[in-house]
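One protein chain omitted, others in place.
Up next is chain A:
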Amino acid sequence: MLKRSQKNYTYTGYLYILPWVIGFLLLQLVPLVNSLWYSFTQFQLLGDPKFLGLANYKKIFTADATFLQSLKVTFYYVLIAVPLKIGFALLVAIILNQKIKGINLFRTLYYIPSILGGSVAISVLWKYLFMNQGVINNIIATIGIPAIDWLGNPSLALGTISLVTIWQFGSSMLLFLAGLKQIPVSLYEAARIDGAGRMRIFFKITIPELSPIVLFNLIMQMINAFQDFTSAFVITQGGPLKSTYLYGLMLYDQGFKFFKMGYASALSWILFAIILFFTSLTFRSSESWVHYGDSI
């Protein structure tokens, strides 16, 4: 039995989180449940949904070639963008962890791309940098390399789009930087006394000590990459030849271009399942490679 004052205390706590709970119920849970229901219906936004059972899912898995293409593109995208982004963020974090004059300025500068975010303006900028007559081709022309169809060649476009994501490495970098600061100096000193070289120290101390942050970054970036939309939508609209037709883009087309909300809902639940699967997998695997401070 709780005492009266304890009870009041509990209610006060609930009261504090009430705005979030209301927000969650109305703005997240209701749409979530709705979209699950829509995924079993034919729903064209106007008019009422018609129950179809599993027909949407069946069509997606058996009769939609675009689904497979889009899934393939999305996996490639995640595989290219996520490791490169994390690797790059780590590299820059290590550089920015050195004691150099004006280091704070550099840290700010390197974080700026992330403040700009995956915005439309950045995507437009990217388009103009990498188009045939763009800045990049002009630069490489000065050293005698002929123009490259960065965004027009189906084999190159996805890589070019991935660069936007990789370039926005700032938030991952910041976490790595914080992590690097947390590593006890004594570990490095001990290793050096024992005669360990730079590489050995990096792989035996820095990486294991940072592994919880690598895990966090990996999961967050993976989820983001699976859901990515803006750059492909603005720069290439999924083309050329659907080579940048990310899952998010297909979802948008089905929902807002063809107004097949039921079908789009089914697609989004499949994406949810895919993300959940890979997140769990990463978590499972983390037991063998993530070291928490207390387990060393």
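Couple of notes before you dig in:
Criterion: a residue touches a chain if its C-beta (ideal position, glycine included) is under 8 Å from a C-beta of that chain, and two chains touch if they have at least 3 such contacts; residues count from 1.
The rule is short, and it goes like this: contacts and distances are computed from a predicted model.
Comparing "3-oxoacid CoA-transferase subunit A", "Glutathione transport system permease protein GsiD", "Cytochrome C biogenesis protein ResB" or "Carbohydrate ABC transporter substrate-binding protein" against the UniProt entry of the hidden chain yields the protein name "Carbohydrate ABC transporter substrate-binding protein".
Residue-wise, the contact with the chain that is not shown comes from A:237, picked out of A:104, A:182, A:237 or A:285.
Only one of A:51, A:203 or A:283 touches the absent chain when the whole complex is considered: A:283. The omitted chain makes contact with just one of the residues A:10, A:132, A:182 or A:285: A:132.
Within the whole complex, the absent chain has one touching residue among A:84, A:125 or A:219, and that is A:219. Although one chain is not displayed, chain A still touches it through residues 28, 30-32, 34-36, 38, 43-47, 127, 131-133, 149, 151-154, 219, 223, 226-227, 235-237, 239-242, 248, 251-253, 255-259, 261, 264-265, 267-269, 271-272, 275-276, 279-280, 283.
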